[in-house]
Every structure is written in C-alpha cells, then in structure tokens.
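Here it is: the structure, laid out below.
Here the complex is missing a single protein chain, while all its other protein chains stay put.
Entry: chain A
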Amino acid sequence: MAERPEDLNLPNAVITRIVKEALPDGVNISKEARSAISRAASVFVLYATSCANNFAVKGKRKTLNASDVLSAMEEMEFQRFVAPLKESLEVYRREQKGKKEARKDKDKKTDSEEQDKSREDENDDDDERMEEEEQNDEEELDN
C-alpha cells in the first residue's frame, strides 16, 4: 500500500455535483479546478482526522467519535459547520435507530427458524464494528 494519503481521492462525480449545487446555475468548473478541489477535500479529511484524534487521545479514548470531529471543526476554525453537522448527526442517529428497531420488530414476530436469521442480522451490526477493529488490528501490526 504505497499510495500517499492524498491519492485516496473522493469520487469526481460527487465532488462535481456538490460544487455545481453550491454555485449559481450555468457556472462550470474546469477539470483542473475540480481536481484541485478533490485533493483539497482529501487533505481536509486527513487534517480533520488528525485534529479529531488529538481530542480522542486527550479523552483517553481509542475510538474517534462524532464529538471529536465536531471539536476538530471548531479547532480548524470551521465553527459554522458545527450546527448543520449536529443536525445531520441527529437525522443519521434516528435513521440508524430505525434500522435497528426494524430488525428487532422482525425478531418479535418470528418462530425459532427466523430467530436464527435475526441473530445473524444482529451479528451484522457487531460485524460492522468488528470489521473496523479487525482491520485496525492489522494496521497496528503494520505500524
């Protein structure tokens, strides 16, 4: 994995769409400008991650959480992002909760055969978290 972090680009189509929606109708963006924005966005993620990680370390936590990222925004002088980010986070949390409850409802209506299936579903959540942990275990070894 010899690629530099800045080479981990975000999809061009998405960047272009975000830019076009931010600007007035009829405004275009050159390919070079789009590349520059894309690279800037990658650097932003890297820098924000590093800032956020400082807060996690200060809090003696090994897992970077949402409030670390919000603290990083303030530190990076992007305070005006904090309010809209909090709103987005609320919606995200409700959606995630809704997904979990949909699975739990499925559990309640079931017989033993489906209970086996829903146990798999519950494990999916754990698998998502564990997947991060497993991957990070690998990374700790590499580092």
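Rule of thumb we're sticking to: contacts are C-beta pairs under 8 Å (C-beta built on N, C-alpha and C of every residue); 3 or more make two chains touch, one makes a residue touch a chain; residues count from 1.
Keep in mind that, in the parts below, contacts and distances are computed from a predicted model.
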Omitted chain, identified by the protein name its UniProt record gives, among "Calcineurin-like EF-hand protein 1", "Histidine-containing phosphotransfer protein", "Glucosidase 2 subunit beta" or "DNA polymerase epsilon subunit 4": "DNA polymerase epsilon subunit 4"
Positions on chain A contacted by the hidden chain, ascending: 5, 8-11, 14-15, 17-19, 21-23, 26-30, 32-33, 36-37, 40-50, 52-53, 62-66, 68-70, 73, 76-78, 81, 83-85, 87-93, 95-96, 128-129, 132-133, 135-136, 139-140, 143
